Every structure is written in C-alpha cells, then in structure tokens.
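Note that this complex is displayed minus one protein chain, with the remaining chains in position.
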Amino acid sequence: MYFASDNTSGIPATIMDAMVRANHGYASGYGTDALMDKVRARIRTLFEAPEAEVLLVTTGTAANALALATVCPPWGAVYCHTLAHIEVDECGAPEFYTGGAKLVQVSGTEGKINPDALADTLTRAGRGVVHNVQPGCLSLTNLTECGTCYSLAEIHALTDIACAHGLPVHLDGARFANALVAEGCTPADMTWRAGVDILSLGGTKNGCIGVEALVIFDPARAWEMQLRRKRAGHLWSKHRFLSAQMAAWLEDDLWLDLARHANAMAARLEAGLQGRLMFTRGGNMLFATLPRATHEALQKAEAQYFLWPDHQNDADSVSVRLVTSWCTTEAEIDSFLAIVGQA
Amino acid sequence: MYFASDNTSGIPATIMDAMVRANHGYASGYGTDALMDKVRARIRTLFEAPEAEVLLVTTGTAANALALATVCPPWGAVYCHTLAHIEVDECGAPEFYTGGAKLVQVSGTEGKINPDALADTLTRAGRGVVHNVQPGCLSLTNLTECGTCYSLAEIHALTDIACAHGLPVHLDGARFANALVAEGCTPADMTWRAGVDILSLGGTKNGCIGVEALVIFDPARAWEMQLRRKRAGHLWSKHRFLSAQMAAWLEDDLWLDLARHANAMAARLEAGLQGRLMFTRGGNMLFATLPRATHEALQKAEAQYFLWPDHQNDADSVSVRLVTSWCTTEAEIDSFLAIVGQA
Amino acid sequence: MYFASDNTSGIPATIMDAMVRANHGYASGYGTDALMDKVRARIRTLFEAPEAEVLLVTTGTAANALALATVCPPWGAVYCHTLAHIEVDECGAPEFYTGGAKLVQVSGTEGKINPDALADTLTRAGRGVVHNVQPGCLSLTNLTECGTCYSLAEIHALTDIACAHGLPVHLDGARFANALVAEGCTPADMTWRAGVDILSLGGTKNGCIGVEALVIFDPARAWEMQLRRKRAGHLWSKHRFLSAQMAAWLEDDLWLDLARHANAMAARLEAGLQGRLMFTRGGNMLFATLPRATHEALQKAEAQYFLWPDHQNDADSVSVRLVTSWCTTEAEIDSFLAIVGQA
Partner (left out) sequence: MYFASDNTSGIPATIMDAMVRANHGYASGYGTDALMDKVRARIRTLFEAPEAEVLLVTTGTAANALALATVCPPWGAVYCHTLAHIEVDECGAPEFYTGGAKLVQVSGTEGKINPDALADTLTRAGRGVVHNVQPGCLSLTNLTECGTCYSLAEIHALTDIACAHGLPVHLDGARFANALVAEGCTPADMTWRAGVDILSLGGTKNGCIGVEALVIFDPARAWEMQLRRKRAGHLWSKHRFLSAQMAAWLEDDLWLDLARHANAMAARLEAGLQGRLMFTRGGNMLFATLPRATHEALQKAEAQYFLWPDHQNDADSVSVRLVTSWCTTEAEIDSFLAIVGQA
C-alpha cells in the first residue's frame, strides 16, 4: 500500500531493457546520440509540431526552472496557482534560474487558476510602470497539485487571457500523461493548440528513472535553452541513457498505457472513498478526509501516504494525499479500502 | 578506436546489474533511500572521514558549480588554471551558481597551477580593498586538463598557499580515480590530508551512467549544499538509481580497477607514441603531435579523437587528444598504433 | 497643494548649505571622507549603538535590497506585509540583490503584519525541508505603506516571533523619522532594543537630496555589506556629498524637526477630513475616501495626489493618498480643506 508519491515507484522492465540495450559500444555525447534523434522525431510527430525543439533533463524542477528562465525575464512575474509546485516545492529554483523573477500567486478552487482572478491580477499588474515587476509568463500545471485536471476549455480560458496580455504560457506537465488520458485529447490539443508555448513533459513520475522532456514550440528560443541547460549542469555527457528511457517510454504509447493504469487504480480508490474526496479526481492522485481512527489503522498496516495539508488535521479527522502509479496493484487498493471499510 | 572522450563509453555490466537490482519495489526518494546510506558510509570509510557529507548529482559541471557556490561568495575570486574545465568548458556554470564570482586564471605548464604564479596572484589580489573581487577559493583539477597528474607534494605546495591566505580548496576530480591509482595514494591523502575541503568525485567518466559525488569534509556546510542542489534541480526523486550506480562503482574497489585499466591502456598508447607526447601522461589521457599524414590515415580508419587545441595545427602536423576508458581494448590501441607506425 | 509624495519636495536650505560647504578642496573618496566619520559617530550616539556600522546609499530601494541580501540567503524567504514597498514597488530589487530569495506576503489590517498570521506562516514554513524555501528574515516597514505607525509593543510582538524562529529582522525606515516622532521613543527603542538587526534609515523622503543610511547593529556583517554596495555600483567616489547631507540632516535634530512638521501638517489635514480616513494616521501620510465631485473640484484646482488603490474607485467616490512633507504649508492644507468643505 504505497501511495506516498508516484516517484517512489521503480520503472517498467521495458524501460530498463532499453537502458541495457543502450549500453552498447560508444556513443557520441551531450545530446548528439542517435537515440535522441529518435526521441525528437517521435515527440514532433506525437505533438504534430515538426518545428518543436526537445531537450532532456533529469528532474521536473530543472525542466520547470529552465522553461521559465527561457520565457520570463529577471524582472518578470510568473503567474501561477497558490499551490503550484514551482511556488511551493522547488526551493526557489524558478527564482534562481530566472535571475530573480517573482512568482505571483493566483487563487482558484481545486488547484486551478480562476480566470477572473488571473484577469484581475493582470489588469492591476502595472505593465509599463517601472516600479513594478512586469508581467512575464503564465505557468499552468496539469494535473494540478490538487489532483484535478484542467479541461481543454479551462486551459483555453486561461491562455486566452495570457495571450491578450502578450504573455507566453508554460505548462508544468509532471503528470501530463495522466491528464492527457483523463481528458482524452491529443498532445497537440493540450499544448500548442491550447496556447501553450513550452512544456515540461514529465517522464519520471510515470515510469522513467529520471527524465523530463522540455518541448518548446517556438524553436527560436531553443539555442538559449540549450545554453541555459548546459550552464545549469543539466547537459548529460552519456546522454544516450536519457534518450533511451524517453524513447522506450514513448514507444508504442507505453507512456499513455502507464498513465491509464495509474488513473484506473486511482479511480478504483475513489470508488471506495465515496463522499470523502476533497477535490474532483482528475488522474492518479486524490485527496481524502479520513476519520483519525481509520488513519491510525492504516498507519498500523504500514500504508504509505502523506497528510496533506497537515495543518488542517484535528482530533477527529485527517486529510491525506494518495497517489497511484504505473505499478500500483488492485490488491494494494483493495487492502487499503478494506481497512477504510472496517475502521 | 574510440579515443574521443571517456564519456562516450557505456558502463560495465556490474553497474547496470546494480541498476536492475535497485529497480525493485518502492523506495523513498530525494536521497533518503537505503542505498544512499550505503554510499555515504562507504565514502566515509574510503576517505577516512567519518564526518564528511556526501551528495550525489549527475554531471561534473553540476558538481563543480555546486561545490564552488558553497565555498565562494558572489564577490569572490575562484583561482584556477587557465585551462580548467570550470573556466573553459562549463558555459559559465560557476558564475551562474555562485551568483557572479570571477574565475581568475593562474598559469602553469602541463596544466598545473604554478605555485609562484598562485602566490603572486594572491599577493596582488586586493584583499580588503572594496573595489576588488575578494579571494574566494582555489580550485584544482586532478587529473588535469592536460592529462597530467599532480603529485601529493604538488598539491600540498598549492594548498599551503591557499591555506596561508585563508582560502578553501576545491578539487575537480572528474578523473580522480585515474589520478589516485596513478599516484598510488589513498583518497584521504589526495584530499583532506592534502588540504582539500570539497571534492567533485567523478563517476561518469569512469564507468557510471551519470553520477558524481560531492564530498564535503566540513559538514557545517552540508545543509546549504543540499538546498543549493535542490534549488538547482539536481535532487533526484528516484534517487536510488543514482545511489545504485555509485554503490556498485565503489564496491570491491571497482572504481579503482576501472581507472587502472584505463590508465594501463593509455600507458600502452604512450609506449607507442614515444617522442610525440605534448605533456607527461598522468593517467588515461594523453596529447600527442602527429604528422598530418598520420592524422589523415587515422581519420580514414575512423579513429575517433579530438584535435586539441585546434588552432595550433598546421600543414605538417596536428595536435590530438587521446582518452582511454574502462572499456578501451588492447586491440583498439594496437590498431591505432599500427596506423601511426605505418604513416 | 502638493500631496503626491514626500519625495517630490526639494530640500531645506540647511542641507543645501551643507552641500555648498562640503564643496571645498579635495576630499578622499569612497566613504573615507571626514564628514562620514562624523555621520557614523552621530548615528552611533543617536542609536546608543557604539558598534553599529553605517553605510550610505542614495535610494530606499538600494538600502532595502542591500539589507535583505546581507541577512537573507538566496534560498531564504523574506516575510513582509502584502503591501510592503519591497514587494510592490521595487521591481524585484530584493530578488535581484539576494540572488533569488522569495518574498512571502503576510497579511494584516492597516498595513501591519498580523502577529498570528506571521506565527502561522512560520509554523508552516517547512524549515529543514529541502523542497521549501527556508525562513530567511522578517522585514517590517515603519511608517507602513498605509501610513499607520507600529507601536513599540506591536514591533516587539513581531520581532519576538522572528527571534523565536531564529530570523533576523530588517526595518524599512523610509519614513523612520516620522514614525519615531509619532511614537515619541528613542531610535534605539524602535530598532535594536525592539529586535531590529538592520535598518534602512531614510533621508530622501524627509528633506535630503538622495541619501539613506544602512545601519547594521551587528558589525560582523558590515564588510560583506560594503562589498555588496560596491558591487551594486552604490559606493560613491565623491562620497562627501552624501555625508554632507546626512550630517546636516542629523545635526541639531533637524531630521526630527522636519518629521514633526510633516506629521503636524498631516494632522491638520486629518482634522479636516474627519470620518473619511481609511486607516489610522501614524505620521505624514493618510488615505481618505472622497466624493467624486470633491475629487474633481480638487483636480480642477490642481491639487496633486495619487488615487490609491486605484481599483477601488467607483462612480461616487475615490480613495486618495495624501502625503505631507517637511515643506508642506498650512496654507496648502487649508486650501485643500476649503475645497473639500465646499464640494
């Protein structure tokens, strides 16, 4: 019963096999390996974006911070949700990479930015006033930190506002695959067709060892991003071992299959937690309020999960975050639910 | 005949096996995995440094830049050799991570800092003068960028000067293992006993997929370094896959065996290139001047190596850099030397 | 009727005379002038702080940003009020100078940080969690941006919390003199005795041409601050002209007299605006809600002031910010109030 995070899982045999296969002979380094050509081509096809540039890095924080630094100047404001990973969980990486940009929190229920709140914030932003940080970019996250999923319409509603204010849009897609299969749309629909300029496409949480693809739809900025990656120490010499993971993950839609499985496991969990969910489940992550006794019984059974947010807990109940992954089993779910049912 | 770099090699089966074994069940993330405990303990034992803190990152550039940022303030000068990797090959990563420190080049033959030049530079450095960047730290590299190896005495000569000026010392050990076996001393001898405060211990060039250990002998700065690592996007969630590489690499002295092999292959190459070497070979890298006709014959045979430095080449001769690795074979060497002999 | 800001005023003749007197012969530069010795001694006496270090810069933004960079690391959080000048009006200077620290807004009525909100924020701050920005420092402003004045008890309530969490405290004293005479306490009472570690002591808004004193009560950090000042281009060569202003401003309590005058003028304004004030007036700045017709009559009479905040205005009423200064006259106030009375 391991629901602490989707990044505590290992990786599917398919991907490990690809690593083993890649470990053959010499390969040119720093992103010039043949497997990377395959990855690039595959992503361009998948995203229907023949001009897109693709760069691999190993963590979501690196992907997000590099993306933001590429589209937002040091004096820019990055508009993001109050709970966004870039705001809460990256120890200031966006500020470091951008050279001191300011993250401006925009509120909204269920972890989604409220369009009116965004419009209002932008209206008051002081564009053209030298004393104020200038509007820099919009950063969305799908799945959100609350485990909800922006619909295409919801994304458009936000990117339309960004566009009207001349702002580029970044999408933190640490769980992009989970959102994609939940929404049932194409990668293009959820990105450039919806006004997204740059995507952090997360592999790590969905079955890879440690690889994220930065996908930038405007190739004019790709060279700058390459320099930023190198300068940040994120350009691998034995790059083939990043390419191998990503290539295997994308091949035969493995990435979507893994996400579908994780989502299905979360749906099974949801079904057993009716009436206890804090937010609308969008993919492979859900938040529930449990009686404290249930929590204690689960702890005793060594179920793994985080209290979230920990400050809302009281004597009678606790809020928990439950994340499923590509390797979660029905048995794990059922064991968990059995305890919930008994308590 | 692949002598372009030691980072174009793959990895030994032992290390890949360790990756496969690590891919089992769930593991807690972000450096709290059990394998990391093993790595830390192993490095402390190997370095006879029970208080040392160890952090893993995936590239040498990241390791160096994080180390420098931890020991040198933004207004500090990093003294390094004119040809140092941090100066030449990291696209300004040290400047980025330190917040704008200045790399001050110190000259010296064979890629080694000349002690008199260092002492002279420090004497003129303007310590206490507010207009001048202040002495920050000394950064050495062993093996050097010229493939030479600092002896312990040579290291002491430099760290004594640094110490007299109150400067911490960083050692870029991208090829530390090669230097260690060349010099035949212990890890402690070449680091803290020789006045080194922080080490970038390179695994990638010597058989790992992508992992370097930052070893800091003063644990007081470890927490800052952890925050800097996270903030730079270099803290892995599925950290066990870094630990696994490093643990396997260090186990049963594999790292030293790999380095010994690489050095031996370079020695074989050296033996066949008598009279052509540009610098004293220290480990697994050598530079030679070849007749242009030889170079052309080698190219025709698809030998891989870099011209180095490319601007010194003329109609008659070329300078080349040849790097051997853990997987270089005697056959490769002999084929190469056969062509050299014929031309 | 010029109430737009206290920095649209000129300077008293006394201070200009000091500039003229300072323009005599040669003087050593970069803060080593004899007048600076006088300033330093005077501030140490006034603040009963014989060890304090004093540095002059020319803008409040520079003073604040240098202070914050000196006490808060790049991965630190600066806790400040939602409306703080450092958050709203400095175009990201604190982020730039600190190397990317994060400003964390804490709410509270009347422009004052609510102690419970601060305690709550700090409790949740994630100290020791590597994913989170770490608590860095507390930054207060007195007078606040709402023109209110923290009492000593209110300052203590906040600095006690900061102290309990091990945080240094910065005081943005752009209008410190106005707060001091309003509160009727000594400089020491409102700073180090109240737990303040570093002060931006503002001269510009209160009668100087452009000079602010950074007063740091722990001299251990003074050298770092000097280097930061130089590196930021804020160390003047003809420094005597900064010293001269500051010396004259402090001499014979001129600074307090100027502040008392400004506060008295604001009190006169307040008396005529009974029932219209938005916040409790603390010194020389007040906010009032006026009927739109009154606003139009004032505009016609060329009264100068800012609408504040501009988005709360509607068809019937407007919110305005009125700032008095050392040179505001009773006649200006009375003219203004006459129009208010008529409309």
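Which chain is which? They are A, B and C, in the order written, and residues in each are numbered from 1.
Throughout what follows, contacts are C-beta pairs under 8 Å (C-beta built on N, C-alpha and C of every residue); 3 or more make two chains touch, one makes a residue touch a chain.
What you see is a predicted model, and the numbers here were worked out from it, not measured in a lab.
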{"item": "Contact partner of the left-out chain, one of C:S5, C:T82 or C:N313", "value": "C:S5"}
{"item": "Which of B:A63, B:L103, B:L286 or B:A303 contacts the chain that the document leaves out", "value": "B:L103"}
{"item": "From C:F47, C:F241 or C:W255, residue that would touch the chain that is not displayed", "value": "C:F241"}
{"item": "Touching the absent chain when the full complex is considered, from C:A93, C:L118 or C:V215", "value": "C:A93"}
{"item": "Sole residue of C:A117, C:L152, C:A188 or C:I209 that reaches the chain not shown, by the stated touch rule", "value": "C:I209"}
{"item": "Hidden partner interface residues of subunit A, rising order", "value": "30, 73-75, 99, 130-131, 134, 224, 226-228, 230-231, 235"}
{"item": "Subunit C residues that touch the omitted chain in the full complex", "value": "2, 4-5, 7-11, 16, 19-20, 22-29, 57-66, 90-93, 96-97, 204-205, 209-210, 227, 230-238, 241, 304"}
{"item": "Absent-chain interface as seen on subunit B, which is shown", "value": "74-75, 88-92, 95-96, 98-103, 123-124, 130-134, 311"}
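What we mean here is this: only the chains that are shown with their structure count from here on.
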{"item": "Cα superposition of subunit A on its sequence copy subunit C - rotation in ° rounded to nearest 5", "value": "180"}
{"item": "Cα-centroid distance, subunit B relative to subunit C, in whole angstrom", "value": "50"}
{"item": "Between subunit B and subunit A, distance of the C-alpha-averaged centres to the nearest whole Å", "value": "34"}
{"item": "Residues within subunit B bordering two or more other chains", "value": "227, 230-231, 235"}
